[in-house]
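Complex shown without one protein chain; remaining protein chains in place.
By letter and in written order, the chains are A, B, C, D and E; residue numbering begins at 1 in each of them.
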Amino acid sequence: MGETRKDGRGAKEMRPLVFHPGVAPQALASVLVSFGKTQVICAVSVEEDVPGWMKAQRVSGGWLTAEYSMLPYSTTTRKKRSNNGKPDGRAVEIQRLIGRSLRAVVDLETLGERTVWVDCDVLQADGGTRTASISGAAVALQLAFRRMMQEGTLASNPMRQLVSAVSVGKVNGEALLDLCYEEDSAAEVDMNVALTERGEYVELQGSGEESTFTPEELAQMLELAHGGAQQILAAQRAVLGD
Amino acid sequence: MGETRKDGRGAKEMRPLVFHPGVAPQALASVLVSFGKTQVICAVSVEEDVPGWMKAQRVSGGWLTAEYSMLPYSTTTRKKRSNNGKPDGRAVEIQRLIGRSLRAVVDLETLGERTVWVDCDVLQADGGTRTASISGAAVALQLAFRRMMQEGTLASNPMRQLVSAVSVGKVNGEALLDLCYEEDSAAEVDMNVALTERGEYVELQGSGEESTFTPEELAQMLELAHGGAQQILAAQRAVLGD
Amino acid sequence: MGETRKDGRGAKEMRPLVFHPGVAPQALASVLVSFGKTQVICAVSVEEDVPGWMKAQRVSGGWLTAEYSMLPYSTTTRKKRSNNGKPDGRAVEIQRLIGRSLRAVVDLETLGERTVWVDCDVLQADGGTRTASISGAAVALQLAFRRMMQEGTLASNPMRQLVSAVSVGKVNGEALLDLCYEEDSAAEVDMNVALTERGEYVELQGSGEESTFTPEELAQMLELAHGGAQQILAAQRAVLGD
Amino acid sequence: MGETRKDGRGAKEMRPLVFHPGVAPQALASVLVSFGKTQVICAVSVEEDVPGWMKAQRVSGGWLTAEYSMLPYSTTTRKKRSNNGKPDGRAVEIQRLIGRSLRAVVDLETLGERTVWVDCDVLQADGGTRTASISGAAVALQLAFRRMMQEGTLASNPMRQLVSAVSVGKVNGEALLDLCYEEDSAAEVDMNVALTERGEYVELQGSGEESTFTPEELAQMLELAHGGAQQILAAQRAVLGD
Amino acid sequence: MGETRKDGRGAKEMRPLVFHPGVAPQALASVLVSFGKTQVICAVSVEEDVPGWMKAQRVSGGWLTAEYSMLPYSTTTRKKRSNNGKPDGRAVEIQRLIGRSLRAVVDLETLGERTVWVDCDVLQADGGTRTASISGAAVALQLAFRRMMQEGTLASNPMRQLVSAVSVGKVNGEALLDLCYEEDSAAEVDMNVALTERGEYVELQGSGEESTFTPEELAQMLELAHGGAQQILAAQRAVLGD
Partner (left out) sequence: MGETRKDGRGAKEMRPLVFHPGVAPQALASVLVSFGKTQVICAVSVEEDVPGWMKAQRVSGGWLTAEYSMLPYSTTTRKKRSNNGKPDGRAVEIQRLIGRSLRAVVDLETLGERTVWVDCDVLQADGGTRTASISGAAVALQLAFRRMMQEGTLASNPMRQLVSAVSVGKVNGEALLDLCYEEDSAAEVDMNVALTERGEYVELQGSGEESTFTPEELAQMLELAHGGAQQILAAQRAVLGD
C-alpha cells in the first residue's frame, strides 16, 4: 500500500499522455493517442447519409458510430483478425462503449443528415485501450468538426464539450489510476469512467470478475477517476490549442 | 417529482417479482422469472469439459458462460433471429454482463473441470431484461448446484452468495427504480447494477446516451439500486426456501 | 405385438394433448402445445409487407413463413444455438414442412399484402416436435386471424380449415402412433402426416433410414395417422371453442 | 383427362432415361443421368474416415452423405451459387432426402470405417432433379462398390439392392408420372417416391402447397410411382449389365 | 534437356485441345473445354442489369464477371465445396484473372446495360485449369454474342478479338509449355499468359515460389507461350467455324 508502482508512478498518476494529430492523412481528422505504451489510431470519417433504421423510424439529425479493433501486431502473441464473420465479443462491447460516450457530447441535430464514423485501431496494447480510444477520439472529433466548419459544411460545432475516459482498479486491495496491462491482469476490480469537462458522468462501467467491491471502494475509485480525467483534459486542451 | 408512476408504483418500488422454477424440465435447472410484464426463461446446463483456451493456458477449475437472446415474439414488432452469422451487438454486450455477474459469485475451482451454460431467452420484453436475466439465472444456478450436490457430482456448493440485478434511471429528472420499457425509452440516464447479498457491487454500468449525470445523481440512483436489490433478494430467497 | 407401451398407451393412442394459449403475450397470438412431454411455443406475428421475390415476380396476396428451433435446454445434452451462420439441416427441413402445411389451408389472397411469421420454439423435446409444431401453430394461426378480424384488419378469415399433424412409425415390426423419443430412436420407419379437418392429406413424409416399408405397412400407418388426427382435431376445436 | 401430354407422353410414361457412366473421370465412379432434358452429374468419392459425431458416439461402421447443388447455368435465369454462407433451404432438404434414400439400401457395417460422399450437380434442370439424382447416384454407387471390390478395398458389396426414385403429381386434376418443369409448376400435388427393387418404399414425400389430396388420389399416384420405378430400374440394370 | 515428356509431347507442344459446345443447354452458350485430361465447363449467362457500384458511380455500358470453382470430384481426393462462407483464396485469384482477361477483349459500351456472367466449373483437374477456363470461356462468349445478335438483343458484336491463355513453366531447368499436374507440382517457375489474336498481352502472371527466374528464362518462356497461343487459337477458330 502506498508504494509507488513498477514504473515509478503514484497511485493517482496517469501514464505519459501524447496526442499526435494527423497520423492518417486521408481521414477527415486523426490522432495517434498514447497512454504510456498503449497506442491507438483514432480517425474520423463522414458519410453524407444516415443508417437505414433512422430513415425507417423517421428520426431526424445525424448519427455517430464507432469501430474498435486490435491490430494483429498490437500484442506480443499475434491476435487473429476477426474477418471470418465470427463476432469478437470484447470488441463489440468496447465499440458500443466508445460510440455511446461520444454521442453523449455531440448534438446529433446540429450534425445534420450525416453519419460520423470513428475508427479506433490499437497499434500497441498495454492496458487502457478503450479509455485511450475515447480520449483520443474526442480530440479527433473536435478537429474534424472544426475542419467541417472551416470548409463550410457545418454551420456550428455539434460537440458540446470534450469527453475523456480513464480506467481505475483495485489491485492487491489498493485503488490505482490508469492500469497498465500487468496491473490490469492482477486487478480484482476494473472500472472505466467517461467524464465530461464539467465533471459529469457519461459512462461508468465497473466489474469485479473474481471479486466484488464495497460502496467505500467505489467512492475511492471514482475520486481517482475524476483526478485522472483532469489530467487527460489538460492534455486534450493543449493539443487543441484551447 | 414524487408522483406515482403510470402503473401506480412509487419511485423506489420494484414491479411484481415472480420466480417460477421448472419451466424447462430437460435443463439441469430452470426458472421463468418475471419483473412485471418482462419474462425471461433462465436455464442451466452443464458440460463435462472446459473451453479450449483454458486447456491451452492450463487454467485449472471450471468455466461459466451465458447466452442471451430475445425470442422473435417477445416484442410487438417481431424481432429477427440472429442466426445468419451477423453479431447482434446489444445481445453480445448483455450476455457478457450476465456471465461476469454470475462468475463473480461462483468459485470456479470448486466447480471442477466443467462448463456451466446459462441460457436466458426473453419471452416477453418490457424493460429490464438483463437485470431479470441475472436475477433469475442466480436462482436457476443455485437450484442446479443443489441438484448436483444431491446427485453427488459436486462435493460442495460453488456459489458463494446470491446475486441480484436491478435497473435504475433518471426520467424527466427523477430517479426511478426498475424501469419498464416506456420509462426506459424516455430515460436520460440508464444504469444497471448487480449486487451481492452483502450489498457489494458485482457490476455497475451507467450510461447517459443523450445526457450526463452528476455525482449527486449517481449517489441517488445507487441508493435506489440497493433498495431494489433487497426486494429481489427477498423474492429469490423465498423461492429457494432459504 | 399388441402389448401396451412403456407409458401404458395403446398403439393407436395419442399422448395427452394440451393447447395453452397466450404463453407469449406480445405475439399477435401464441400457444404452448404439449404432446406428452414434448412442449413447443407456437407464436404468430404479422408484418405489413411481403417478401422481395413476391414483389419481383408481381405475385399478389400475402405470404406465410415458419421458423423452427430447439431451445438449447430442450434436450438433456445442451443443444448449441445455430447463430453462427451454419445451417442446421434438420431445422431447415422442418421449418419448410411447417410452412407448407399451414399455407395449404390458408388463402393467401384473402390474407392481403402481409407476411405471417409462425415461430415454433421447442421448450422440451421428446419426439414429435414437428407434428406438435404444426398442430399448435394451426391453433395460434386461427386465434391470430380471429383477432385481426375483431380489430378490423381482416374482412374475412383466410384459414379454410384446421390442419393437424401426427407421427406414426414402425417399431419392432409394429405400427405405433405418436412416437416418443425413445420409440422414435428405435423406429425402422418414421412417418409424419399432416391432415385437414376433412381427412385430406396436406403433407406426407415417410422415411425408412435403416429399413424399408411395404404398401401394406404404409396402409396400416396411414390408418393410424387418420385416427390420431381426429384426436388432435378434437383437442384443437376444444381450445378454440368450436 | 386422358389426353397425351405436350411432349406426346402418356400419363404413366417416363421421359427418355439415359445413364452415362464415367462423366467425371477422377471420381471413384460417376454417372451423367438424364430424365428427358433434366441432367445431373452424380459422382461418388470415398474418404477413409468417419464423421466426428460417429467417433464421439462410438457408432461402428461407415457413413454415406450427399450434397446437391444446381449449377448456375442449369436454369435459363442464372442461379446464384450459395457460396456466401447462406443456407439454400431447398438444397438442404433435397440432399438430406438423397442421403437417406441411399443409406436405406447400403449396409454401413459392411462399408467399414469410411465416408462415402455422393455429389449431385444439376447440369440442366427441367423438373425431377431430385429423383434423377437418387436414381443416378444409385448407379454410381453400385459402380463405385464394384470397383472397390475389384481393387480389394471391400470384401463384399454393401449395397443390398438398387433404389430408384420418381415424381408423380396431380395436374389439372389428373395424376401424371415424372413431371417436367412446366407440369411441376402447374401441379396441385407434388410427390416424390423412392422405391427398392422389391417394390418397397424407402422415402415418400407428398405435398399439396395450394391444394390437398384424398386417400384415393394418393393410391392413384402411388400406383403410377410403382410403374415408373420399374421403368427406371430396367434402365439402371441395363447400364450396370445386370 | 530436350527429351520428350512422360506423355510423349515435345517441350513446345500443347496437349490435345477439344472445344465441345452446348454442354449446358440452358445457358446462353456453353463449352466443355479439354486441355488433355483437364476438363472445364464454361457457360455464359446474361442478366439485364448492372452491378450496384456501376449505378452508384454512374459508369455507362455493361459488365462482365467470372466465377471459378472446382467440382468436388474433379480431383482424386475429394475437394470440399466452399459453400460455408470461407473464401477460397486460390479460386478468388483465378476468377479475377478470368474476368480481367475477358473484359480486355470485350467492348463494355457495345454490350449495353447488361451483366455477362461467365461460369467455369472444373470437371477434371490435371493442371492448367485457369488457362483452359479462359480459352474455353472466350469461345462460349463468342457463341453467346453471336446468338444475341441473331436474336436481335445486340446490334453488333462486343468482342473485339479472341483471347487464349496458356501456362508455361520451368521444370528441372527446362522451359515447358502447357504443364500437366505432375509437371506443375515439380515446376520451379509457373507462368500463365493470356494473349490476343494479334499476339498482344492481356495478362501475364509469373511466379517462382521456390525459385526465381532470369530475364533470359522469361524470354524463353514467353516465346513458348506465343507458340502455344497459336495452337489454341487454331482450335478455337475451328470450333467457331472461322
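Throughout what follows, a contact is a pair of C-beta atoms (placed from the backbone, for glycine too) under 8 Å apart; a residue touches a chain by one contact, two chains touch by 3 or more.
Keep in mind that what you see is a predicted model, and the values were worked out from it rather than measured.
Engineer: Which listed residue, A:K55, A:R81, A:R198 or A:R237, touches the chain dropped from view?
Structural biologist: Here the residue in touch with the unshown chain is A:R81.
Engineer: Among A:E93, A:D121 or A:D178, which residue is in contact with the omitted chain in the full complex?
Structural biologist: Only one of A:E93, A:D121 or A:D178 touches the chain omitted from view, namely A:D121.
Engineer: Which of these, E:V18, E:M54, E:A104 or E:L240, touches the one chain of the complex that we don't see?
Structural biologist: Here the residue in touch with the unshown chain is E:A104.
Engineer: Considering the complete complex, identify which of E:P25, E:P51, E:G112 or E:G208 is in touch with the unshown chain.
Structural biologist: The missing chain is touched by E:G208.
Engineer: Residue by residue, what part of chain A touches the chain that was omitted?
Structural biologist: 23-27, 30, 37, 41, 43-45, 47, 67, 69, 71-76, 78, 81-85, 117, 119, 121, 123-125
Engineer: List the chain E residues touching the unshown chain?
Structural biologist: On the chain E side, contact with the omitted chain comes from 85, 87, 89-90, 92-93, 95-96, 100, 103-105, 191, 196, 198-215, 218, 222.
One rule holds for everything that comes next: only the chains that are shown with their structure count from here on.
Engineer: For copies chain D and chain E, work out whether under half or over half of the interface numbers are shared, and give different or same accordingly.
Structural biologist: same
Engineer: Rounded to the nearest 5 degrees, what is the angle of the rotation relating the C-alpha atoms of chain B to those of chain D?
Structural biologist: Rounded to 5 degrees, the superposing rotation is 120 degrees.
Engineer: Hey, which chain ends up farthest from chain E, C-alpha centres compared?
Structural biologist: B
Engineer: Distance from the CA centroid of chain B to that of chain C, rounded to the nearest Å?
Structural biologist: 33
Engineer: Take the average of all CA coordinates in chain A, do the same for chain E, and state the distance between these two points in whole angstrom.
Structural biologist: Taking the average C-alpha coordinate of chain A and of chain E, the gap between them is 51 Å.
Engineer: Can you pull out the residues of chain C that are in contact with at least two other chains?
Structural biologist: As it turns out, chain C has residues touching two or more other chains at 84-85.
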